[in-house]
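Here the complex is missing one protein chain, while the rest keep their positions.
Labels for the chains are A and B, by order of writing; each one numbers its residues from 1.
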Amino acid sequence: MAFTIPVGPYHPALEEPFKVSATCDGEIMRSAEIQVGFSFRGIELLAQKRNWTEAITLVERVCGICSNTHAMTFCMAAEKIAGITVPKRAQYVRTIVAELERLHSHLLWAGVGAEDIGFHSLFMEVYQAREKVMDLLEAITGNRVNYGMNRIGGINRDIPDPAIHRGALDALKGALTDVVVPAFTQNPTARARLIGIGPLSREQAIEWAVVGPVARASGVDMDVRRDEPYLVYDELDFRPSLRNDCDVFARVVVRVEEMLESIRLIEAALEKMPAGPIAATEGWAEIPPGETTVRIEAPRGEVLYHVVSDGGETPARVKIRTPSFVNIPAIEAMVPGQQLADLAIIQASVDPCISCTDR
Amino acid sequence: MTPFLAYALAFLVWPGLLVAAPLAWFELWLMRKALAKLQGRRGPPLFQPFFDWVKLMGKRTVIPEGVPRAAFVALPVIALASIAAALVVMPVPGNPAPRLPGDVVLLLYLLEVPVLCEVLAGYVGRSVYGEVGAMREALMSLAYNLPFLASVIAMAEWAGSFDLRTLAAAPFGLVHVVAGAAFLLALPARLKSNPFSIANAEHEIVAGGLIEYSGPLLGLFELAHALEIVVLTELFVILFVPMPAAPLAALVVWVAVGLALLMGLTLLAATTARLRLAQAFRFYWVWGGAMSVAALAAGLAR
Partner (left out) sequence: MTHTDLLARLADLPGVERVADGANGIRADAPFLDVDALADALPALGLRLGTITGIPLGPDGETAIIYHFVAHDRIVDVATVTRNNAIASLAPRLRPASWAEREIHDLFDVDFLGHPNLAPLMRPEGYATGMMRAPMCAARRPAPPSNPE
């Protein structure tokens, strides 16, 4: 006898409001229907009512987890239209903050994933490790969320003494390799809940055009940091992860590998950072008429920004496409034939960010 | 003392509600504090489980529209009453209630009533989450009752009687170890604790069978659940742990075994994720089945 169980908009498995209605036969799910838009704030309209510098602060607040991604991509788009070259040192600092953001985002996801398989203690451990990342972010940028590091033409704050952060990074690497990684990959009950769940074959991944760790876990080799390098990724010998197992466990492993790669990138960037100015321009930025499309690799996947300038004080159009906008619909492909108990971890495995999707 | 007065005293005071409820809250606090320490947190203060219960009792109860009122209100009362009645049957020192022949059977049935009440509560509440929770609870009880009942029946076979006091006094043998292990196997699922917290999995079905309950009615269900812990730990000690004659030594053994049980349950809950219903079911029918056979064999071997 079929019944429909709603997960959302308010549900302990979700951090943000969206709705997945699963139609079930006993404990087996047959299909799912997804509804978003509960957090729609009209940010693309608001961006047209703020000047170019105010707009950075606005888009930073599209999402709390990937705030730096939005601010940085917007600045990169504006810099591309205006033909501004960002100084090397600023590129390095941007890379460091971007990778720190990837770390805190993946750790946040790991904790939520642990909760969704009922592993409350692992959630506590992961968040203790994440506090090390937040401390590092606060030491570098002055804030734990919404860092305000980016400006058009460079960054707002320098890292005067890169070497002092080395110890914190080592402690973080220890916490990851000693606690977080074994708990997910070797604990028998965790493995029993993750392996073989929520499959998305390579063909389906290409059909649904998913991006980020979800795509890389299904054997689709894409990562903007390698395909169309921006900032200084081509100087830091970046290596993307790739897995062919196509299930939730593969997505966990890809994110774990990305966390370790992020630590390596930050360490390399702190060491190789050249001296120099941290911004190309002084004062308010003037953006001539033009339009461009820019993409970068956010923690959840590829972010696309299309920015149009009329030459005026405010942007003429800011279009934001976040990775969750293409990854969340793919939940419908992962659900058929799966157990109801796994719905929580399946929808969590695409790392849905509703604030990003709804804007 | 008339039998009625004796039963009333046993039900309301000792080993019943008045003493068992604080004992239950203390045992809950022990488990929550230990779990917190394992997770690197401070944990709640001593009176927290009591405060939680008082808070619930003071809230307004909301009965959803279309729900049969009488059943909705009766179920938690029946659950609490039956678990308190189970406490009356326990052969603890100072229990004023008279001995009942065959009280093992009565105890087993009384222990099933709260489970039945929670299953019915899930269906009565008319919430789809409640229905899924009720179905899971019913299936899980089919799973864990195999080793649970087998362990008690094995002990009854060994002692040659269905009298709790006779079982408690039975000479120590291999059956105590094997049946005790089967009982322990069933314990986490009975108490809905990880990795078998399936019927009340928040991340899947929000609150399981009790989802529509709030206020005093939820308080009664929560108290019944807490008293279950007391009954089951007492039962384990009575059935499977040989008691020394001296009362002080017996008390020490009782406390030590109880503490070990609670800490073991907490450690298991802290180090595991939650299993799926099918996985738990298979686990209990394979491993529980094997242990049941072993326990019954040990019970029959004289």
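As a convention for this text, a residue touches a chain if its C-beta (ideal position, glycine included) is under 8 Å from a C-beta of that chain, and two chains touch if they have at least 3 such contacts.
Nothing here was measured: the structure is a model prediction, and the numbers come from that model.
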For the chain not depicted, the shown chains it touches: A
Hidden-chain contact residue, picked from the options A:14, A:304 or A:341: A:304
Residue among A:61, A:80, A:173 or A:191 that touches the chain left out of view: A:80
Where the missing chain touches subunit A, by residue: 36-37, 40, 42, 44-45, 48-49, 80-81, 83, 206-209, 222, 227-228, 289-293, 295, 302, 304, 306, 308, 310-314, 316-317, 319, 321, 325-326, 329, 358
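Going forward, only the chains that are shown with their structure count from here on.
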For subunit A paired with subunit B, centre-to-centre distance based on mean C-alpha positions, whole Å: 45
Subunit A contact footprint on subunit B (complex, rising order): 35, 38-41, 128-129, 131-132, 194-195, 197-198, 201-206, 270-279
Contact set on subunit A toward subunit B in their complex: 3-6, 11-13, 27, 114-122, 124-125, 128, 187, 189-190, 192-193, 339-344
